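With one protein chain held back, the other chains of the complex are shown just where they sit.
Chains here go by letter, A, B and C, matching the order in which they are written, and residues are numbered from 1 within each.
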Amino acid sequence: MGFLDKEFNDGNIVITTAEDIMNWARLSSLWQVSFGLACCAIEMMATSASHYDFDRFGVIPRPSPRQADIIIISGTVTLKMATRIKRLYEQMPEPKYIISMGSCANCGGPYWEHGYHVLKGIDRVIPVDVYVPGCPPRPEALLEGLLKLQEKIRNESMIKKSA
Amino acid sequence: MKKAEEIFQLLKDNFPDQNLELKTDQPTEPVILIAPDEIEKISLFLYKNTELLFDSLVLLSGVDEVKANLISVYYHIESTSLKHKIVLKVSTDRNNPEVVSVTSVWKGADWHEREAYDMFGIKFTNHPDLRRILMPYDWEAGYPLRKDYENPEFYQGMKVPY
Amino acid sequence: MSQDLTKNTKVSSQSSKIRTEEMILNMGPQHPSTHGVLRLELGLEGEIVTKVIPHIGYLHRCFEKHCEAMTYPQVVPYTDRMDYLASMGNEFGYAVAMEKLLGIEVPQRVEYIRVIMAELQRIASHLVALGTYGADIGAFTPFLFCFIDREKILHLFEITCGARLLYNYIWVGGLSHDIHPDFVRKTREFIKEFRPNLKEINDLLTHNRIFIDRTANVGVLPIETAINFGVSGPNLRGSGMKWDIRRDDPYSVYSKLDFDIPVGKGTYGTTGDSWDRYFVRVLEMEESCKIIEQALDQLPEGDVTSAIPKRIKPNVGHVYGRVENPRGELGYFIVSDGSTSPYRVKVRPPSFVTLQIMDEICKGYMVADVVTILGSLDIVLGEIDR
Partner (left out) sequence: MMYDFFVDLFGSSTLAGIISGLIQAFLPLFTFILPFALFAVWLERKVSAHMQDRLGPMRVGWHGWKQTIADILKLIQKEDIVAKDNDKLLFNIAPVLTFAGSYAAFAAIPFSGYFIGTELDLGVFYIVAVTGLVVAGILMAGWASNNKYSLLGSMRSVAQIVSYEIPTMLVLLSLVMISGTMSLHTLSEMQTGYIWNWFILGGPGFTLSKFLLIPLMFTGFLIIYISTLAEVNRTPFDIPEAESELVSGYHTEYSGMKFAMFFLAEYANMFAVSAIVAAVFFGGYQSPFGYLGNLVGAEWLIPVEQFFWFTAKGLFFVFVQMWLRWTLPRLRVDQLMTTSWKYLIPIAFVNLILIGLITLL
């Protein structure tokens, strides 16, 4: 087995330090796709407005998915929209993260039973990193979701895929 | 400003051979019943007549009356200059609902009619662009607001029910 | 720059010998300025727009189907989620329609609180409209200034019913709670703070030369077209028509209150252009402040929950009730079959009607103007698609 084939399970000092810096860079500059769906999008806008200020955490909206790191699914995903969201997700460059904001995006929310045109949970289409509950979640809740995502990124390792 | 009875009388006088009917026994709103083929003609009259001047279509809504095996369309029209309003109603067969479009009278009817088509499958003849509007263009499972509508299990590989 | 920049805004497409091809540009569903998930299919000749086809339904949440499955009081939270920028107005409309169907008289205190809430909501909604309009034109700062004031209104709602955006506050026959003891004082304070801020927004955006150049004479909506399409609310008033449901078909206690109905006058261009529509909203906020102040002065004492029916079971029949929402005439057509849940609820969403005119008023302008015109119509997709 060659040197490079070996899995670095233990992680030596060089790799961990480099990894910390890389993770720090990723978690401190999460650019979001400026993309809103429904009611939650208004709360998302409120979160990036002056009172709550997403920019404190380094989150700025980018209009193009090519330059974004996170996509906040803010609102009800309908069947007509789901395919577009999937494509949007595919247009983003790796590493990319998803915050599912609000009950509708988590599981269909109040539309779970009779919503003939509502996708019951965005996780049926794309993988989700953080779920933020609420209908709609308060900006504080979204901020907490972001902090949870940062925590997740901080513990990522380039040596071994975390489960 | 005219009352429903006066409007109805005016219609009756101008369209003597039509099967018109005024219903005021409902709890709230007086309704004029009209045959589905005549709605455009009568609408044009209501729009043009100087005593009526119904220049605005407020709402067009389809209702599935499943017990009577009918599908009805309600037209809420209003005159912004004379400030009176009236409700028109046409009923058509549920199995093959067809109503004449009123887009030539009120342009605002365009999307309302498309929505009624989308939700109830009412075919508006003479409509310029009768496509689905809210549901995807390739939706094949029928018309969602009909009372006997059943949702499909999958749409484009996505599971629809919870 | 002087006036003549705006004179030739409508560029005629010249017929030339060169073989050209129409370019189809897809705007949306994900686009920074479609205000949600609207898709616009633009036909372009260079930068000149030849056709606009809106595709909607990307947020169709089956509101009307839900109504048929719910009991009457259960519908209220769903109405919140239609026009999510003006939830109080939506609830108000539903309550007005239902009370008409049931024939209930509600206490005066309830009516006054409803009016206060609806007008606060109107200010909040117009603030978002103004802010996002500025952002569409390229000025991002007014957007945030508007949100600062909106945040204060949301705080007032929060102390009233605990929610920031979707309230479930105005019920059929009453309100879910009475107002907080501090509410009156805080609302007065807000109005006092808000008036100077409104002036600041005017200085920053409304009378800015570039802003005027971008919006005046763009997207002129003639009054006849507007009425024929059924356009209502600030968009219709921007065209110069003095039409307001609060005045022309009064509901609640609006007939007891004194306020003006601002209309577009074509200050910087033709009557009915984007600037007029924008400015009508600015003036309306001022009027709403007036209404709130009067309503606070006249606010009677009483119980707000006394008239709420224990079990809602209306007679067979149908009713159309409407209110003036921030975006125009919001109507509910409710058909009852005598059971505890509605047989059919059809909503007249003002934005749905307004959006139809896009093709009519966008032709011949440039791509940048489509954004301007769309922003000036102030649509909310939640309400269009329901």
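In this text, contacts are C-beta pairs under 8 Å (C-beta built on N, C-alpha and C of every residue); 3 or more make two chains touch, one makes a residue touch a chain.
Remember, it's a predicted structure, so these values are computed and weren't measured experimentally.
For the chain that was dropped from the view, give me its touching partners among the shown chains.
A, C
Considering the whole complex, which of C:Q74, C:S176 or C:N208 touches the chain not shown?
With C:Q74, C:S176 or C:N208 as choices, the missing chain is touched by C:N208.
Please output the residues of subunit C touching the missing chain, sorted low to high.
Where subunit C meets the chain not shown: residues 1, 5, 8-9, 11, 23, 25-26, 31-33, 47, 134-141, 144-145, 148, 204-205, 208, 210-211, 213-214, 366-369, 371.
List the subunit A residues touching the unshown chain?
Residues in contact with the chain left out: 21-22, 24-26, 28-29, 50, 53, 55-58, 60, 62-64, 66-67, 69, 91, 93-95.
To be clear about the criterion, only the chains that are shown with their structure count from here on.
What is the distance, in whole Å, between the centres of subunit A and subunit B, each centre taken as the mean of its C-alpha atoms?
Roughly 45 Å separates the two chain centres.
Which parts of subunit C, given as residue numbers and ranges, touch two or more other chains?
In subunit C, 57, 60, 62, 65, 385 touch at least two other chains.
Give me the residue numbers in subunit B that touch at least two other chains, ranges are fine.
Those would be 134-136, 144.
In their complex, what parts of subunit C are in touch with subunit A?
29-32, 36-37, 57-62, 65-66, 69, 77-78, 81, 84-85, 128, 143-145, 147-148, 150-151, 154, 164-166, 381-382, 385
Would you mind writing out the residues of subunit B in touch with subunit A in their complex?
Going by the criterion above, the answer is residues 134-136, 144, 149, 151, 155-156, 158-162.
Mind pulling up the subunit A residues that touch subunit B in the complex?
Interface residues on subunit A, with respect to subunit B: 79-80, 82-83, 107-108, 112-113, 116-117, 119-120, 124-125.
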